[in-house]
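What follows is a single structure, and I will ask about it in a moment.
Note that this complex is displayed minus one protein chain, with the remaining chains in position.
Up next, subunit A:
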Amino acid sequence: MNAWLLAAALLATGGVGPCLLLGLRGSPQQRLAGLNLAATTTSVVLLLLAQGFSRTSYTDLALDLAVLAPAGTLVFTRFLAGRQR
């Protein structure tokens, strides 16, 4: 196991875990905060896994998530704002 895979394992458990925990309880806005941080951390985990396994083409997954996750979060905030009007 190299440093990249170790960091990916640490982030997948200690980084994504609390975000998922927060995403399961609380108000919709608080769940959205958990989802937001989970998306960032997961992108980083995918980047680290690609480097750890020496498959640089896998970084496309992280690139896709980095583009699509903010768009998804913005759609969710739009839905929440629409419900409250």
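The rule is short, and it goes like this: contacts are C-beta pairs under 8 Å (C-beta built on N, C-alpha and C of every residue); 3 or more make two chains touch, one makes a residue touch a chain; residues count from 1.
What we mean here is this: contacts and distances are computed from a predicted model.
Which listed name, "Monovalent cation/H(+) antiporter subunit G", "Protocatechuate 3,4-dioxygenase subunit beta", "FMN-dependent oxidoreductase (Nitrilotriacetate monooxygenase family)" or "Penicillin-binding protein 1B", is the one UniProt assigns to the chain that has been left out?
The chain we cannot see is recorded in UniProt as "Monovalent cation/H(+) antiporter subunit G".
Contact with the hidden chain only, please: which subunit A residues?
3-4, 7, 10-11, 14-19, 21-22, 27-30, 32-34, 36-37, 40-41, 43-44, 47-48, 51, 56, 59, 62-63, 66-67, 69-70, 73-74, 77, 80-81, 84
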